[in-house]
Structures are given as structure tokens and as C-alpha cells.
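Complex shown without one protein chain; remaining protein chains in place.
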């Protein structure tokens, strides 16, 4: 029984108030769930892409899930895709409907639906060439959330002279948030944060070896940073991209 | 020799171009330093408060530093202040010029200069009463950066029914960013992030005991979150406050 | 406006169904909160005691909180109480209404209300004398939840001959669940679990020194146990007591 | 010489009391061992299944062991079975006698003997699809111990609206204990524990990446939980299932 | 009923064999416990001293325990004694009956009973002066177990020339086992093990700072040693002393 | 110039004393080195086997090294041998001269030389079947050092009744030292140490999973043990075997 | 516009001083970048080799990069080269132009350009044969930086008599800095540092197993060393080699 039906019955004198109150109370689980569902719709509206983590999924199952999501949302981002998985996807979708980002091992499958443009601008920097994959995962997420992205890779501390012109370019373009991917000692976000007046998100990458390897030194270094930056988990390109886009879209919306 | 002097000498024919170019190149350290200084001025303009970490400083030295900062910037935030230090500050400044936040162990010293109002709005939640000190440190920073703040403490997962009305209040007020301070298992930011459509910054607090105590479980739990949140270091109220205010001020500026 | 008022208005024709449905939907937060509150009432009914963690609370605040809880629930358990705090509590409540457990640093404050008896039986063992405080915290919680408790302390592996008669006694009494507190190498729960046919909860204690000290070796050893035991955090006497009592009360209820 | 023989000799006057007492004392090792053996029989009676950890065993050895266990107990649970091992098992047992659970990589081999039904009910929840394998290991163990199981997978915090209807279903079915498998930040058991009035066992799963990956964040988060839950080791589906079934069977027995 | 009583009853025809066998079987718990007690007596006979860990004990309780042990065993070793505790002990025992080792914070209380002499010889080396306290704890334990001890302190790697004459002295004396206490990088046991042909026990000490401080580097370095040494926990002077004395006493016994 | 040559020259008046003293002092490095060589010869005499760690060595290089050692010492123990390496060894030595221990992945290559018999006796226990490989590595080392070994595998805490008869057997045989290999929670050495009056060496094995897996829990548990045991590194079968044999041989020598 | 052009315009009266100063200020990024570039040229001059970390690079990309570097610098060092990568390099460069170091998995590619000779001398020691690969990486770097290198491998503590003659040889050769590579317990640098009067750089190697394995014990042991040594990361042969060569070249330059 739906809420309106209950109310109708009261109006019609078919149900007394106590029974109705009780009925509505027992509905409460569903109410809660509805409340949450509205929330999940809200997520769609705000442009956080329907994303599928391919890692560990059977290729056939993956195709199934992707199909449903495309039917429902028009586009779907698939991250951490294996060679076997992308092959399977390719044999199930038109090549025109697959945007494959090899460095990020991520794909966007669509049914022709275009990605909205929010007007938000996200800048993405990476310290070395080995950080590019994770940075590109952030890039593709921010793009799917409607942001324009601007990237500058391989501008790490070892060759810091490569950084300054890029910062200038970012300032000129007017970025709303900056993601800085860095492995090894993870210094770059601290430096960038001192050079540009927008929120900087540190994205530690699982490079490095020995003590503090696999991104641990980078993560700790960013958490201890004397500058004002916030951090996501090691290799969490998706989170960094979505968080930066969330900021950029908020600013873009306010601009309008 | 200043840049203008060199140029004047060229104009006056007192210096040839090669010598001047050389002179300017040798100036480059200072140039770099000037460039950075401009940047540090920029920070002032954007409202990041001149803050002094009192911890470990001699009371007399602290007074000295604070005086200089107040003369220069009109106001200064002093964090992690000991009983001895606040006593010393009180004997050196008019009581009207000291705003003391006991829970945060932080003070703002001013010379009558008012804090600017940016129009940004920052929401701050904390899971338990023990998290309030760190949350208040974030609060005072965001306030000094010109944001309006709205707080809701003791709304943790154990009594999650206390959370929902606060989220409603935040939505109605129109917060631009939300800080969620939580110790123990650090669940709250993940949940809040699923309920509200603004950037959520997780602030782990050094509560908890045994395995994962001192904020380690909270930090890891936030880094592993399935929701889209970013994180600062354990007890880093200052960073969380400044980062959230940076977002809020960006949005507020765009609104204007 | 309460739910019943809305329904009454429909019945009286003072409100149309659309407006009422809308009103109830906008109420949903409160509904959620009511739902949750009902849940917390449920907790009361099942006998989980209103407990206050005294650690870190101002004595005056503590008295305030305790008073409210006693008024509301008749009894309240206060854990991790300092010397100063218990003194303050003593000056605010009649000595007849304070049950003080010195080894557990815990108190029960009541207004004459007796603790219910559920019929559940919880056995509590500890390896050494230094584990007794944490074991007693578990004891007092289980007691407040209406269980009969039966304890045997200082029966660790070093003097394992002291263990067997206690296990016999536990079997004869008919315990429904057993808590085993142990520090150092944390072997005891594994051994007990092999000797008795009831759920065994391992409670690691922060004793030990050097590598694996502060309860880390005990916790890991229990997690790696070849026997079937479950574990709570280091020094988490409260959780162990409440979890064991929850089992015992379930069994006791089924017995009736 | 057996005990009865000694006694007979006393009765017949063939041995004096001192010698007999001495003889019995020297027997004590065997007595101890017999005592323990009775205990292991007791385990059989209470329904903890004879389980074989296949991991690391030679396929031929595994077949040997399984055959013995089936002969002795009628049924045997084999966990963490490789592709090669299940193939070998299949070529040695009738297909009717092999119940294969692919997601759990576990098999039950039987000689037609049915699993007893105890009347205990165990609920099993998992946060995401990647947690299902470990959850199913728990499921198969609890089933072999005679419990009815009821499962709900992929109801994690990211889509918390999917959780509430399942909790309702669990309540209606009347579960005696609930296992909650969760990786990443391991929030789910804490939430479930606040919604249902039965013992909740947290089962951390080795998902997640970066800091706190491989189940470490989930484990710590569960140990630090503000709710009353107990925990087993990362990926310890067997322990979780057996512990929950132990509770459920206790309750079921009391119900009779 | 005691075993002898049962046997007597059989002999007297007051009990049949089946009942008696049953009675003895039900006695088995006690039997186990007796078995264990015999074992604990065995420990006394082998000379492992009755030792009391004073740490964390109330001074009055400590006196009580010590008195009982002295009555029972003639002598008792008390380790990790605080200033308050030794004062209390001094006011309860004759000064002639207290042997106080200040560097080890350990005392032996006796009633005139002399320590036996086993003929075993234990050598004890320490790397630096800060390691002496822990080394002396080992010394006092080995002495109480009847061994002759021979010590050489402050012979660490930094001044390795001080080591060689001591090794010569140890060889001449004919040590049966050697304890090597070392903090910081814990190199000494590895070196000693290469120079002397007796079992070497590494005893890591909680000195050092920064990474690997508090004895962690010393412990790991000893565990990784290319030489053949065994190791005890950080600061575990008692265990090292008792283990070395156990070896020395075995050898001494064989010599006789 | 050799020492004797220098002395001859003094005797012959071909060199004055100062020059000779100087010459001998400059020789000192070699002297030191000689001193060390004598030491390494001493190792041979005491029966510590010339062992070769095969892991990571090229098969051809391994054969080369083994050949040299066999020529020099008559026998050589080779540990951690891969399938490829043992095949290569087999094609280079007579099958009569290769003793292959498959479970330990270790081989002894000899030229007909027999292993000496010292009369020492080493007992070796293991908790589970997965610990046998490491236990056998200890076994083969102790055997090569001339000890008689006596083993009992799969007697872990889960089936502790299997332990007692083995302890009896060890006592009857008269073991001089006992090695106890155990993974998971590593309880067994603590228990054994309470049951037998000889030095017990704990040998943690890299079994187990999740928190404390890979032998960490076993190692910590042994270091924290309330009993008197010493410990070697995880999987250090070689060190455990050599250390136990060193004790046993000392005792055996004293017996003679 | 270049700086010289601006100056020319002032000289020619085509630009006033304010505009020119402004122009130069806006140029400042490039200026900074030029400043930095000069710095990178400085690196070339000091002989730090252009090195390429091959690990993780596509073979084709690697060839591309190497070609550019060789064109630019005459020679390039490529480290951590896989079998596939070296094959690809071999098919793209003349065999005369490839110097392949198999143990270090490193290659130097040149166009005939010879490596300069600085006169610096670097000594390199390693503890065991498994440390040689990392030591050789250090060797090749120091060589490319123009140093003469002198090596002594497999001189670890277990056979310390092999060390002394090598130290003598190093002293006679006159080394300016010494690198000591060591895994397991990492003792060697501490010992070497006590025997020779030049800066000693500890290079921990990722050998070892169990607790402190993968170089952790070696690293900690070196950090805790009582001797005066400095340390680089685990397996950081490149850094150790370049740091030692930097010292040696400084000394060599001063000698001239």
C-alpha cells in the first residue's frame, strides 16, 4: 500500500487514524529506502558518472552490468579494465560507442549520449611518467563529470623548471581545482599548493621501492605537508577526479 | 641594484645590453624570491590567516611573533596554545583583542581589525564529544578565512538518528563544503558524503585505543572509503579548516 | 506537526491528500529519526545498559550526563572513571546508589532501580592478575545486562593446571558464552575454545613489552587462532561483556 | 595395561593398592590424551563439520584425507580448493556426492549422509560483490553445521538503501546471529549492529588498495567500532561461519 | 574421593570395577591438574627460581606474595621493583635477607636458604652501559638458578677491541652459554657468535631512537643474523637468563 | 714475508728488532685474518656443516660451489634447492652421493664421507602439516651436525591430545634440546616448554593469513611467551637446527 | 620577446622603463625556468650521468628516449633493464656502443664518446653474493661519473677474515669514499666504518626473510649504527653510487 492510498482511506473513513499511523510507521523502512533512492538520483543529476570497477569481474558479467548502466544512464565509465575484458567489451559494443583510454585502462561506453558540459575546469599534474596512468584515471572521471580538464605530466621536482610554465598555463586557463599525482617522495602537491590559489588534491601513486615504497612515503609526505592540501588514497585516481570535479562543478554552478 | 636602476642605466647609455642582461640574470635568485613573495602576498589577499603554531615555542618568543604578525596583518590565529602561553599572551594584549577558544586551545589576537566576510559557508560535523577540539580548530580557521561556519557535534554513527536533521539544516543553510571530524572507526565522513552533494573533507581524530588507535583506523577507513571524500592528516584541524574555506571562498567568489 | 495531527486533518477534511503526502514526505527526516529512536528504545528493552565513557570528560559534565541517564533509565554504567571523577560522582549521589568496581575503574549509578535478571550466564576467564581490570569491565557490563556472571582469574597457560577445574565449574554452572581475557602471547582463548562447547570471545589485554607488546601479539595470536573464536579490540572489556551478554540473553530468552 | 585390568587385579588381590595407584599415575599421559579424545568426539556431536583446508595439499593426498573423513563422518567440508584439486576430487567421487560452491572455492563431499538440521538461523550480509567468496565460505560452514542460512549480498554503504529491506527480511525470518562481510573501509557491520538485535560478527575481507588495503582498514575499523560487534581475521569465512553457527545452534537448542 | 580410596573400595569389594572405572574417568580433570602440578614441582627441582614480576602490583600485595614464596621455596626473585616497592619490602624483611640489585631493579628475598650451585657457567656481555640493567636482570636469574656467572659490559662494536680479551676470558673460564645484550643496531651477538663455540642468546635492549628505536632494529638485526644465534624479546632479561641457565645446567649435569 | 722468515732474519742478524717489530705490526691484518681462519676451522671441528643456500644461485655456479665444498669437507648441505637445481646436481653427482629431502627442499652431497655421530639428541615438533618443510630443514641440519633426531609432526594445539604421547616419547629418548615449529598463532612452543625440562627453541613458520599472517603472529606470540623459550626468525629452519644441535652436542660432549 | 630584445628597445627609446620592468616581471616564470635549466647544465658539467630508469617503460619508448639522450650527451646509463628491453636496445644500437652489465641489469649506450676521468676513487664492498647486483649498479654509476672504482664482494660478517685484506687494499689504493652493500642484518657498513677513515655509505639490500626481511632489518640496523655512516634507501644502488662519486669527485678536484 502506498502512502496516498492510506491517506485516501482515512479521507474515505475506511481506516481509523491509529491504524493509519501504524501502517505508515511500518512503511518506515521503505520510506528510508526511498529517501536514499532520491539521494542516489541526486547523484545522477549532479553528474557523478555511473562507474564500474572492472577489476575481478568475469568478462561476461561485466558486459551485462555495462549494458544495463548504458541503457539506464546513456554512458558508463569502466575502470581498471583488463586486456581480456576490453576485448569482450569490444565484441559487444560498436567501436563508435567505446572511448578507450589505454594509459588509464579505462573505457567509457555510451549509446550516443553526450557528456554534459558543466563549465568546471580541473587541472591535473603528475610528477613522472609512471604516474600518468593514475592521473589519467582522474582525468577521465572529471571529464565524465562534465569538466574541462587540462593536464601537464612529467613535471616532477627532479626537473622543477618544467613546472612553472605549466602553473602559468593553469592560471591563465582558470582552473577551479588541481589534482597532483606523485609517487616516490610525493613532494609535488606541497610545492604546487604554494604556487596557485585553488584547492589542491594530493594523489599518491604506488611507485617507489624499499622503505616507504608502493606509495607509502608519498602518502605520508602529503599528509604531513606544511601546505594546505587534502589527500586521497594511493592510486585512487577515481576519487581524486570525482572530488576535484565536485569542487569545480560547484564553482561553475555558482558562476552561472 | 634594482631592476629599474639597471633599465635606467641602459636608457641613459650608462650600461650596454650584454652587461645588463648579465646583471639581470645574476639577479635571478632575488627574482625568484620576489616571485615567491608576491605569492605569499597573494595568500594574504585570499584570506588564509597568518597562523602561528604555538606548540614548542617559548612564551616570550611567542608574544614577540604574535605582535609582529598583528602589526603586519591586523589579526593572527595562534593554535595549540598551552596554559602558560595563553597567560603570557593575556598579560601582553588587551582582553578585547583576544578571542580565546578553549576547546580548540586556539586564540585570535587582533588590533581591532575585523575579519572579512567572504560569503563562503563551511559545515563542520563531529562524531563524538572527544572530537570537538579538533573540529573547533577547523572552525576557527575557516572563520578567520571569512567563512560563515555551521557546526553539529556528537552526531556519530552510534546515534545516527541525530545526523539526519543536521544534514537537513546544512542543506537549508547552503553549505559549500563540509568537514567531518571522526575518531575510532571513522565512518561518519563516508555516510555524510552519501547524503549531501558538496565536497566532504574527512578529518580523522586521534581517539580510539588498541589496534588502529590514535586515529590510525579512522584515517585508513577514510582513505578506503567507497564514497568520494578527501582526507587530511590525523588531528589536522587547521588543514581541514583552511582547505574547506578555500573551496567555500572559491564558490562564494563565483557567486558574486 | 505530528503525524497523527496530519492524519486527523485529512479525516476532518482540513487538508487534501496531496498536501498531506507532501507534508509527510517533508517530515521524513524526523520519521527517520523516529525510526532510529524506536531502535534505541529497542536497545533499552534488550538490556544493553546506558553506558558512559568517563575518560576525557570534565567531572561536572560527567555528573550532568549521568544524572540525565539515571533519570531516564534508572541505572547507568560509567566506565574508565578517574579518581577525580569518582570523587565528584560521590559528592552528587547517595553512596547507596553508587556501586563502585575499583579494579575495573567503573561505577553503576542507580536511583534504586534494580538490574533485571535475564537468566543468561556469562563465564569470564583471565590469564594473569594484570588482566583482571579489563575482565572486570566485561563482568560489570554483562551483569548490568542482566546476566549472571561466573569468573576465574589468573588461570593462564603458565599455570594451566589451574584452568581445568575452572572449566569444569563453568560447565557445571552452564555458561552460555565465555570471555577469555589474555595479554602477552594471548594463548588462553584458543585453549579454552578447545575445552568447552560454547562461543568463546577473545579479549586481548594491553600487557606485554617489546615486539608485540601493548596487546598486539595477543590480538594477532587470537585472530590467527586455529580454534573457532571471535575477537574484540585490545582492552575492549565493554564490547566483550556486551557481546557475550547479547548471546547469553538470546539463549536465555529461547530457554523460556 | 588398561585401567579395567588394573582394577581387576586389585579386586583379585593380584596387585596391591600402592602399585596400582602408581600404575594409574604413570598412565596419566594416556589418560590426558583420552580425555582430549573424548573432547574431540564432543566436537563431532555438536556439529562442527570435519573440515579440510585444501590449500597447499597435494591433490592425491587431499583425496586420501577426504576419503578417510567421509568414511568416518559421512560428510566433509573442503575449503580453498584449487582447480586442479577439484578436478582430482571429481575423478574420485560420484558427482552426486560432491556439492561444489564455485564462489567459495569449497566443496562438501558426502557418502549420502545428510546434514542434520539444528533449527539455528544465520544471516549473512556482504558489502560488495568482491566480498561474496568469503561470505559464501561462511555460508557453507554454517550450513554444514545444520543451520538454515539467509544471505543478502552487495548491500554496502555506498548504496545503503539496499540494506534496509534486507534487515527487515532478516528480522522476519528470525536470524539468531548475523555475519557481515566487508572490505575497503569495513563500515557495514557497525551499521548493521545498530539496526538489529542479534549478535553481529564482523568479517573483514581482503579488498581495498593502498594504505589499509588487503583488509587491514576493514579489520581496524571493525575493532574500533562504536557498536557492539566481535571480529574474526581477514578472509576468515570459516571461523565466522562456525562461530555464528555455534551461537545459532545454542539458541536453537534452547528453543527446543 | 581420592584414587587410593577408590582402589581400597575395590579391594574391599565395596565397589565394582565398572563403577570404579567410571569414577576414575570422572576424576580425570583433577588428574590432569595433578599431572600439571607434578610438572610444576619438576620446575622447582630443576632450579628455575620462583620469580615475581613486581611491576603493577600493590606494595602490600607484593609483600604478601613474596612472604608466601619465601616460606614455600626459601628464596624468591622479585623483578622490575619500584622505589616504593623496595621500601615496603625493606620494612618487612630483615636487611640480611634482601639482596638488592639496583641496576637490575631486582631483589632476592630469602629466609637464609642458600642458592644451590649447579656448576653451570653463563657468560653475559653487553654492548653499552645503557644495556647493563637488562643484562643484570639476566645475571640475577642465572645466578638464582645456581649458575656461576661471568660478565663483561660495555664491549660494543664501537670499541670492538675491548671485546676480544673478554672473549678470551670467557673461553678460559669455560662458559656453557653466552647472553649478549645489545641495543641500537644489535650487532654484537652476531660477532660474538663467530668468535666462541657455545650457544649465544641475543638479548635486544630498548635503546636507540628514530626508525628502529626502542630495540626494534636490534631485534630484527638479531633475527636476520647470518650467524647461528637464538633470540628473546626486547628487554627480556629474565627469559635470556633462565634460558641460558637451563642450557648451562644441562651441560653441568652431564659433566657430573 | 711469513712470520718465521722474519724471526729467522733476526736470529741471523739480518734484521734489527725495530724493523722486525714494525714488519710484524704491518702484518697484523693478515694475522687478524689468520686468527679468523683458525676460528672458521674451529667451526668445522665442532660439526657445523658447510651449508650452501641454493636460492638465487645459477645451477652451474651451484654445482661448482658444491663440488669444492665436497672436496674440502667430504659432505655439504644444500638448502632451498629448486627443481632445476636438484636436476643439475643429479646430473653431476652419483645418485649414491645425494641424499635428497623433498619436504625440506634440501640435499646433502657427499663423497662417501659419513656424518660423525656426536651422541647429541634433538627433538623436533611441528604444529601442522604445512610446518613440516621448515621443521625438516632443521632436522637435516641437526643430523649433519651429528645429532640423532626424533620428530613428531602435526601435533598442534587444535589436536593437543596428540602432543602428550610425543612428549613422553621425547622424555624417554632423552632429548637434549627441542625445536618447536609452528605457524598461525604459534602457541605450541609455549605449551611444550611447560611440559619438558630441556631448552625449547621456537621456530615460527610463515603460515597464516590476514593480520599477523606470514608468520608474524607466530613470531610475536613466541617472543611474548610466558614460558622460557628462545626464538629464531620466521622459517629459519637452518638456524633452529644448528642452534639446537649446538646445545645437544655440548651436552653430549659433557656426558663423555 | 626575449630579455635582450626588451633591453634593446629601452636603449632605442622604443619602450619606457615602467613597461619594460613590467614585461620582465611577467617574464619571470621563464626566467625561473632558465635559472633552473642552467642548473641542469651544471649537473652535466659535474658529471652526474644522464640516467634512464628502464623499469616499466615500453621497449620502443625506451629506445626513443635513449637515442635522444645519446645524441644530447654522448652517453647514457640505462638501469633496471629487462631481457626484452636489452634485446630491443641491441637491435637499435651497434654492439660496440652498448656496454652491458648483466649482474646490474644496466647498460651504457654511447656514440663513441668516452667517459671522462675525474681522478676520484670509489670503493665498493658487498656482504654476500646476492648483494652484488645492487653493488654493481652503484659501480656503474660511479664509473660513468668518471671515478675509478675498486670492488670487493662477498666479504660479509660471516667470513669477516675476508674483509681485512680488502680494507688494506682499499687503503693502499686511496679510496675517497666507500659504499658498503649489505642485506640480512646489515652489519657490514658499521664494521667497515670503524676500520677506514673515509666517508662510508650504507646501501641496504632487499635480501633476508621473515621479520625484517626485504632489507628492512638492514636499513634499520644502518640507521641505528653506533658508527658514523650515512644511508640510502633499500636497493638504491644508483643513489649510493652517485653520492659516493660526488664526494670522490669533490676530493679529486681539490687534489688538482
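We call the chains A, B, C, D, E, F and G, going by the order they appear; numbering starts again at 1 in every chain.
Keep this in mind: contacts are C-beta pairs under 8 Å (C-beta built on N, C-alpha and C of every residue); 3 or more make two chains touch, one makes a residue touch a chain.
Since the model is a prediction, treat every value here as computed from it, not as a measurement.
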{"item": "Among the chains presented, those that the missing one touches", "value": "A, B, E, F, G"}
{"item": "Identified contact with the non-displayed chain, of A:120, A:133, A:146 or A:210", "value": "A:210"}
{"item": "Chain A residues that touch the omitted chain in the full complex", "value": "128, 156-158, 160, 184-187, 190-191, 194, 208, 210-213, 216-227"}
{"item": "Residues from chain E at the interface with the omitted partner, ascending", "value": "129-130, 159-162, 164-165, 167-168, 209-212"}
{"item": "Chain G residues touching the omitted chain (full complex)", "value": "39, 42-43, 46, 48, 176, 194-195, 197-199, 201, 219, 223-225, 228-234, 236, 239-240, 242-243, 246-247, 250-252, 254-255"}
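Methods note: only the chains that are shown with their structure count from here on.
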{"item": "Reference chain D; chain at largest CA-centroid distance", "value": "G"}
{"item": "Mean-CA-position distance for chain E and chain C (Å)", "value": "39"}
{"item": "Rounded Å distance between chain D and chain G, as computed from the means of their C-alpha atoms", "value": "55"}
{"item": "Set of chain C residues in contact with two or more other chains", "value": "32, 34-35, 39, 160, 194, 210-212, 216, 219, 223-225, 233-234, 236"}
{"item": "Chain-to-chain touches, reported pairwise for every pair that qualifies", "value": "A-B, A-C, A-D, A-G, B-C, B-D, B-G, C-D, C-E, C-F, D-E, D-F, E-F, E-G, F-G"}
